[in-house]
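First the structure, then my questions, so here it is.
One protein chain is absent from this view; the other protein chains keep their places.
Here the chain labels run A, B and C in written order, and each chain numbers its own residues starting at 1.
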Amino acid sequence: MHPEKQKHAFEPKIIAFVCTWCTYAGADLAGTSRMQYPSNVRVLKFPCTGRIDPVFILKAFQQGADGVLVSGCHPGDCHYIAGNFHARRRFAAFRKLLEFVGVDLNRLQFSWVSAAEGGKWVEVVTDLTEKVRAMGLMTEFKELALEEQWSGTIDTPELKEAYDQI
Amino acid sequence: MSRIGVFICHCGENISRTVDVERVAREVGQLPGVAFSTDYKYMCSDPGQNLLKKAIQEQKLSHVVVAACSPRMHERTFRKAVEAAGLNPFLCEMANIREHCSWVHEDKEEATVKAVEIVGMMVERVKKNRVLPTITVPVTKRALVIGGGIAGIQAALDIADCGHEVILVEREPSIGGHMAQLSETFPTLDCSQCIMTPKMVDVANHPKIKLYTWSEIERVEGYIGNFQVTIKRKARSVDEDKCTGCGVCMEKCPVRKIPNKFDCNLGMRPAIYVPFPQAVPNTPVIDRENCIKFKTGKCGLCQKVCGPGAVDYEQEDILIVEAVGAIVVATGFDLYTIDEKPKGSLIKGYGEFGHGKIPDVVDGMTFERLASASGPTGGKILRPSDGKEPKQIVFIQCIGSRAREKGISYCSKVCCMYTAKHTMLYHHKVHDGQAYVFFMDARTPGKSYDEFWRRSIEEEEAVYIRGMVSRLYQKGDKIVVMGSDIAVGVQVEIEADMVVLATAIQPQKGADTLAQKLGISYDKYNFYSEAHAKLRPVECATAGIYLAGACQGPKDIPDTVSQASAAAAKVMTLFSKDKLEREPIVARVKEAGCVGCFYCKKVCPYGAVEEKEIRDRQGNLIKVVAYVNPGVCGGCGTCQATCPSKSVELDGYTDEQIVAMIESL
Amino acid sequence: MTQPIDTSIYAAVTEAIRSEAKRILSEGQVSAIVGYAVARRKGSAQPIVISDAADVSKLIFTPACVNNLSVYLTKAKKEIPKNGKIGIVVKGCDLKALVGLMGESQLKREDLFLIGVPCAGVLGSVLQPDTELTSDTIASKCRECGERLPQGCDFVPSVTLPATPEQEQIYAAEIARLEALTPAERWAYWKEQFSKCIKCYACRQVCPFCFCEQCLCDRNKPQMVETTPRPAGNFAWHVIRAMHLAGRCAGCAECERVCPMDIPLNLLNRKMAKELKELYDYEAGFEVNDKGPLASYDDKDDQSFIK
Partner (left out) sequence: MQKFISQQNLNTLLDKLIAEGKRVVAPRMNAGTVLYEPLTAAAELVTDQLPRRSGKEAFFPLCEDIMSYRKEGQQVTLTDIDPARFPETVLVGVRPCDAAAIPVLDAVFSWDYKDEFFLERRRKTTIVGLACTQADDACFCSAVGLSPGEPKGADLFLTPVEGGGYSCETHSDKGEALINNHKDLFAETNGEKALPLAQPQTEAFDLQKVKAWLDEHFENPAWDSIATRCVGCGACAFVCPACHCFDIVDEGTEKSGKRRKNWDACGFWKFTHHASGHNPRDQQPKRYRNRIMHKFKYYDDKFGQTLCTGCGRCIRLCPVGIDIAGIIQEIEKQVKVKVE
């Protein structure tokens, strides 16, 4: 009935921060309409994009996200009047900072997806997943997390192995 | 250690078709902190909810995760069930494994793995959930209505008829507003005064309405249910309680030649006056700028002739404070002043149309006064310059409106209809006259509106020319109007006796100042902003404040009255309970860490952040911190994302909860 | 080529600071003055708080007066008496921080007596304070200074600022160099720099805008930033700090000067300032009470990066 699903060697981890009123509802609509998209995305619901702290994006990358999506209401549609306007500035600045310290911005996507745009949700999530899948694992933060100060490193292979699993 | 219960719903087959629900229940059952996990065919059904309640009690669960459909669908359902079982409802979270998982993925393995992760994420989140008590706010069941035009009158009457006290504040000496100035109203041509004045009298006589005319809002403090409003009652110089409204003072006043604003400066009034004969209250006010007594200290005639001794030159402005629970803003509109370019305004003037220079170029409201039976000409249409009857009259629409290059891009909505009405009134009064209308297009949505407009052309012989006027100048006692007829593609030149400009509707002057006092938002034209353009059209984002009429955007009378009644209904909804209950998703300040930089205050869209002084036991000021008024907070959390030290926290969406979710992935 | 910087006016500036300090202290206009004083090492200077007119002779101004003293007026510093008006010696760059602090409800103009310093520049490093001020040793911030003569102070010594030689703008050049690299190269650069960080928090403690009583990074419920001085935690700390300073930092560059590990921290702040100038035409430190670019918005803001 369905075409054979393509299996990929690498499946990226995508974390999405979305507002509850527009994008979360848009994702719900995609579900209600039985649209299909890659299963890589994990959605974290916020009242508003205004609530999304840049630290969360950083945390997501540190926790192993290969791609991060931030999505909310179109300008003027914010349930809280202006939360998305504040978010827009905050993220315009933050992405420039991340870019400057060497994060590839192709891994960080921002979008406006309204409650009516189930199709756009699917498109945004699919595009990001495919783009990041092609880019491969985001190694930077993962490698950073394993690095120690020289004086604190331990020369024991068994322990290192145990740690690498963490 | 938490004892979390996880309930996986099959949703019939909606979830279980693509998600192995038993496996999800088994795997999440292994997560630290999960004490119980199970799956069930329909969690939202009665048996499903009973299963949940029973498990909470028998398993002594501390938190609950229901993995089912979207929380937008059933969060309320399950939180109620959890509450019924004795847990705080906010210790229950939903994991969306239907809309976000089973319905959008086909591969069972993939969908199952994702479902496990989604549930795992919500398990970590719910561990950090706190008990949140419902927030209750007392409600003062009195309303303030600002503006005594038809919107304010309608809202005040509706609320008062429901048995609640209303304070109605009007800046002018009389209520009535612009509607009292109109002659007839479209599309029925009934006399405006005839339908308006009874309502004005109702207001005056209503036992539940306290009317403050010649008064302005000085200050507004408090929040929904609990506003303290300071009202300035300007000195009227006439004691309202003593005055009988006999009018002798006005007859005897030696100053007689003051242009009457109510008549668009066509008629004259004395220094002690009521703006129009049907004024409510029918108590005169002394225009201190023009009164001889106030200017020179001499005269005092009005006081001498006043039988009841109501005239009081010593009166001063007084401030009174009223406690109200809701505020309806109905400050209405003003007409675009075409010959003025207000300094610093983004709106440019229309000096090229001769208003203010050519006396017989008038605006629509002036024409209303000329056509009104109670107007300065007794209802005869006469030119302001020489009092002659105009035989050729040109109406020009969209003066100011829809002209982006002039600074206003919106449509003023009522001009098409009132111009059509003007052509009819003109035709009825000047049988041998001819009316021309320059228009861009005619906008006539509304019951019987298009029929009305067509009648002005088909039966009342108005000539409509689609096109804009390019030039207009005085030639002898004629006004030459040059324009183009784009429908035919020719230049048109009309020698008119009089020109009427349909000028744009703008918010009242000072609308921005009032908005700042109220803490409500407004657009770049100073029209007040509703909370949601479609779904909350009469509410401000600031809780407890409602909008009625043209202060929110151009409106005709039926729309204004509808919105006023809608605003009244919203007020009555608020007043239907003694206490206001709200979801406790509000921001809270952790005072120990707050340094009072007030970034939260700068970004709060609701004006919910106040400054609070922290003092030691001796009363010495230690610091000033932010305080979020839970009655006003909208719960967006922008403050928390902005706070550098994270000293303000949105309950229900705390950093702990969010970080726990991120770390679970 | 090394060019000398003319600092001959500093002697007159020192004299003027002393006489004004004496006047305002003895007249009781201020309860204390925060300024610079001579220290033990040759050529060195250190911050000092004086409250006795007899101590004014301790005050100086030299090329080693590098500190941004406004940090002493923030709430993070509880040691300076907050009763009555405080006098403070400010260079143009320091004044911008004070302006920012006023806009963030941390200070009130009426509580301050500002002694402005006409400044030809200060040293970039005072590890060896006995160093002549030249086009090589001058602080990078001074190379692009537009506020040599502080505006709006209560007192500014009337001396004529000597002309300063045209100097290379190091920050702009370094930002341009980094921007031209690939993301991986930039990552490698910052990883190397941040890895040196020992979390001594000198950058935070000298920063006038790090006035939070409890830094986000000192909180542990939740732990937003790993406090351990490992590469991962260091990276997060500096990125978050740069974000918190965006639109606020006016470029006193104290963070960079005090870093014992020579991390070019001000580069991050200058980069953010450059972006906010380009995006919202905003520059920090010039107006009191404005909301700042990240606490305000315009419905027409750029959103070309949003899908």
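Here is the rule we use: a contact is a pair of C-beta atoms (placed from the backbone, for glycine too) under 8 Å apart; a residue touches a chain by one contact, two chains touch by 3 or more.
As the structure is a prediction and not an experimental result, all values here were calculated from the model.
S.K.: List the neighbours, among the chains on screen, of the chain that has been left out.
M.R.: For the complete complex, the undisplayed chain touches A, B, C.
S.K.: Can you work out which residue in C:199, C:274 or C:307 touches the chain that's missing from view?
M.R.: From the options C:199, C:274 or C:307, the contact with the absent chain belongs to C:199.
S.K.: List the residues of subunit A that touch the chain left out of this view.
M.R.: Missing-chain contacts on subunit A: residues 63, 148-152, 154-156, 159, 162-163, 166.
S.K.: With the missing chain put back, which residues of subunit B would touch it? List them for me.
M.R.: 30-32, 124, 127, 592, 660, 663-664
S.K.: Identify the residues of subunit C touching the omitted chain, counting contacts across the whole complex.
M.R.: 39-42, 44-49, 67, 71-72, 77-80, 126-128, 130, 192-193, 196, 198-202, 204-206, 218, 223, 226-230, 254, 257-258, 260-262
In the analysis below, only the chains that are shown with their structure count from here on.
S.K.: Count the touching C-beta pairs: is B-C or A-B ahead?
M.R.: When A-B is set beside B-C, the one with more contacts is A-B.
S.K.: Starting from the mean Cα coordinates of subunit B and subunit C, work out the distance between those two points in Å.
M.R.: 46
S.K.: So how far apart, in whole Å, are subunit A and subunit B when each is placed at the average of its C-alpha atoms?
M.R.: 38
S.K.: At least two other chains touched by the same residue of subunit B: list those residues.
M.R.: 603, 642, 655, 659
S.K.: Which residues of subunit C are in contact with two or more other chains?
M.R.: Residue numbers touching two or more other chains: 216, 224, 294-296.
S.K.: Can you check the complex and tell me which residues of subunit C touch subunit B?
M.R.: Counting only subunit C, the residues touching subunit B are 75-76, 104-106, 211-216, 219, 221-224, 244, 291-292, 294-296.
S.K.: Note which residues of subunit B are touching subunit A in the complex, please.
M.R.: Residues 70-73, 96, 98-101, 103-107, 110-111, 113-114, 117-118, 121, 521, 529, 531-532, 541, 585, 603, 605-606, 634-638, 640-642, 650, 652-653, 655, 658-659, 661-663, 665.
S.K.: In the complex, go through subunit A and note every residue touching subunit C.
M.R.: Result: residues 54-55, 58-59, 62, 75-76, 82, 85-86, 88-105, 109-112, 124, 140-141, 144-145, 147-149, 152 of subunit A touch subunit C.
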